[in-house]
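Below is one structure, written out as structure tokens; the observations come after it.
Every protein chain but one is kept in place in this view of the complex.
Going by the order they are written in, the chains are A and B; count residues from 1 in each one.
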Amino acid sequence: MSKPTVNTKAFLGRAKKIASDFWNGKPHEERRLGDLYCDKTGLYKHREWRGVKDTMYYFNNIWLYNYAHMIGDMVKYSGPKGPVVFLKGVWRYRWLGQTYLPVMHWFDRGLEGMRGETLRASAWHYRAMVSETIRQFMRMLDADQKTGGSKELYDKTIAHDETVWGGIFYPWRDRMDDVPLQMIPYFVTCHVNNHVVLNYIDAAQSIGLPGDPCPMCQAEAGIFLQDDVPEYYPIVITSNEACDGSVGTSVLQDWMMNRPLFAMPQPMQFDDPLVQEHCAKEIEECWKFIEEQTGEPFSWDELKKHLERQNKLQEFEWEKWEVAANTDYYPINGVAQALYRIYQSQDGDRDIWHETDARVKKILEKCVEKKINTFPKTRHRMIAWSCAPLYYSHWCTWAYNCWGLNCVINMDSLMFNMTIRTDTYEHTLQDMALYHEWAPMRRMAVGGMHHIFELWEYMEKFHCDMVMMYDQLQCKGMQGVHGLFEDEFRARNIHAIWMPHALPDKRTVSRSEIRGIINDYMTTIMHEEPLDPTLLEFDDSEGW
Amino acid sequence: MKDLKHLIEMEDLLQQAHNKLVKEAREEGRKAIGYTCYFMPEVLLDLEGCFGVRLRAPNCTTPVMATYYMSGRTCHFGRSLMERALEGGYNFLDAQMATETCTVTCRFQEHLQRMDIIQNPDFFVEFTDVPFKKTENSVEHYRKQLQAHVLDSLHEKYGIDTSDEALLKAIEQHNEVCRLVSEIGSYRKLDVPTITGYEFAVIQLTTITCPKDKILPMLRETAEEMKTRKPDLKPTWKVKVCVAGAENDDPDFIKLIESCGALVVADRYCYGSLPGREEIVVQEGQSPLDAIARHYLNTSCCPRFMPQDIMRGRKQYIADLCKEYNADGLIIESNKFCEYWSYERTIDALVIPRDYDIPTCSIEKEYINSASGQLRTRFQAFVESVELKKLHSRKGADDV
Partner (left out) sequence: MKSVLKPLLILFGILSGLYIVLFVVFFFDLDGKALFYGVEPFLKNHYDRMKRKDPLDMEYRTDTEKYEY
């Protein structure tokens, strides 16, 4: 037998490499993920090949599984008529039609480049959010008087501001349901299809509202102005959280809703022990309002049961933080961590969170046990602080793939850092008041001057060496402390990237501009080379 | 009209926060207590031994240093206060009684608390939590907050007497100011008012920025003067308007409106007198603090109140004011970046002309109005439209 020539060697080497890339997927630096995009649209020429095992996992357990469950969940939550109810909703409501269908692309964007256990654990988080979203909008549609929903269900559904914690309604969970007004039509849509919300922002401005208030509040008002909110509720509970804009929006929404409304504002100075009693009484008054309006009595047993279940969710969250903070084995990527946690902690106890946590716990334990480095290309461990851009919540997936920036934890995740005592009614009420006051975007952002700077403690706790400092341009609370952060970053010699954005409105700062800012920082200040240069610049301006 | 005797002196007092009367009071050993919002009851700061100064930043057009700290995307008022503080303009303060009643002024006051800005070693900042409702629960909460954060801290830090007797005395003085301001303001209700909106704005502002006892003699004399004041033979105005909206402590803004032919007869805005100059009534057996807490919650028409009946009732209040003060129209203003008033203004501009048939001009302004040319054009156009409407309705009445 003759010795192989140089050409044959090269050929064999190449064949081996191709086979390896096929079987295992390409190494991170060779992936060229940017080449997969169709220009402007964010669509893929083809979806990423992640190796046989992960590609088939993605196809079977994520893509097929979720498409099937998107239909299955309609039936699960709404019975056999579910798909018909859903289609009627799609025909009637823009936020539903334009958002629900491209949901798998939302998975794609968040899970790009993920492999192995990271892919699995993160995908389960996404799956839970989709399922809970379906549950909420099916309840809206089932009770919706605009599309022929059931009057009986209408009478048994309470609407509330999305910043009112779902736990407030636990005492009635066995007989009634509560659905936030803006969580699906506004919050979720921004993540899945960022074009939709622009209609609502423009609608708000079309009646003379200036462009400078928080665009989230504008959008929430715009949904009502576009007559795009299902009529699924006889009564409403509102909140002042998280900011002046939310209060302002309430005035406009109240006009459009025109039905009994109970305002349940939270005290602003939530660190003051004197405010707790007042807040607890507000919660009790809200309960009395619900009893009076619906005729359904308050149930302590229901409240206790759900709070105890919610505490389990919090306990697991602490386990997750422990692993994220102290090891390289945390299998949940930045966007899945942030969205799942804010969704779950605000929504409260629902079965899907428990099912998901059980699945993720197994993966987490496996990673720890086998010491699986879940983000092996990590160059910097980042903490994201302040309010995130909803239209680019998956920036962290991009940042890891392009630069090795691993967003380990974020502010929203850390806000509700407590369990609730259930030993006595008084303790429960005290803790519920505090939990309620730590509303999203308040405890460590808009209102929490004393807590804003907990950033430094959490940086240390989670062993982070960089900060992604969200700079919501229309958030008066966070703009109002901009200089203090600048001073602190300089004094502490911390690498912080300011990410300007306008929460849901991509027109103010585009995704591409955000990437440009990070690229500039990484090259000019950090003097680093990208892991995947094809991701540096691409146009996804028309993408979902 | 004949000039008011004290007007020029009062105008001078408004040129800076640390004015002549404030200096005098401090030299007498009294403590100067800053505040920014109606929800910090001024009467509590006017106890013997101290006096309240509602902060302003007159003539602050470019808050450069404050923009570094608070960015250029926050309310100009809050930033201007911060700028003035950084310039040393509030170093006379002994304390700041803060409220988180709107985001940016809250942030300004948090900066005072966190940074070493006020060059006074005894200076401190104390925050009071203010409820969003007017229920019993809210009154109780507010009362406790005022006790703990205002009265107790003034007593502990500066030995101020905060007994019920002291409070009653402060209420008495406060009520006299309110009575006099209301009396002076009531001349705006006349068919041909004998005071201009500008003059009244100057008087009202001095009462919240100067020690009460020192401004009272001027108020008393002005009230006397008003009794015999005659209007101009030929009015200089074409229409009468109510101005409602966000923070406005700039009398020149009122002057601008009046220079366009609209006499300002009602001032329903932050730092204005409607509401704000109603007397505090202490019922028999009621504690003075309880009366104060109730008074400030019940009289306030701030857009941060959230209960349905109150949100909606605010529109009625403006309409009632227009009627009471014989206003032909309404100018509803908000400061740029003020979120509360952005929404309130938008809704007012839709509901009030529709449901109450009151012509309404809706504008967005800065704290100090350097863009007066644009505003002037808006106001002139509005005055013309209201005049036309008046002509039409007069003609319609004649035809009938």
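Everything that follows uses one rule, which is that a residue touches a chain if its C-beta (ideal position, glycine included) is under 8 Å from a C-beta of that chain, and two chains touch if they have at least 3 such contacts.
Please read all numbers here as calculations on a predicted model, not as lab measurements.
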### Omitted-chain contact residue, chosen from A:26, A:53, A:76 or A:94
A:94
#### Entry: Options A:143, A:197 or A:225, residue touching the unrepresented chain
A:225
### Summary
The one residue from B:238, B:312, B:336 or B:376 touching the chain left out of view is B:312
### Query
Residue-wise, where is chain B in contact with the chain that is not depicted?
135-136, 307-309, 312-313, 315-316, 350-351, 355
### Message
Applying the definition given at the start, please give the residues of chain A touching the unseen chain.
### Response
41, 43-47, 59, 63-64, 90-91, 94, 97-98, 101-102, 104-105, 108, 199, 207, 224-228, 255-256, 258, 260-262, 284-285, 288-289, 292, 544
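Here, only the chains that are shown with their structure count from here on.
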### Distance between the centres, which are taken as Cα means, of chain B and chain A, whole angstrom
41
## Note on the structure
Counting only contacts in the complex, chain A reaches chain B at residues 207-210, 212-214, 217, 221, 238, 240, 243-245, 247-252, 254-255, 260-261, 263, 265, 267-269, 272, 274-275, 277-278, 281-282, 285, 446-447, 449, 473-474, 476-477, 479-484, 486
### Task
Give every residue of chain B touching chain A within the complex, in rising order.
68-71, 73-75, 78, 100, 102-104, 106-108, 110-111, 113-115, 127-133, 135, 137-138, 140-141, 144-145, 148, 303-304, 306-308, 311-312, 334, 336-340, 342-344, 346-347, 349-351, 362, 364
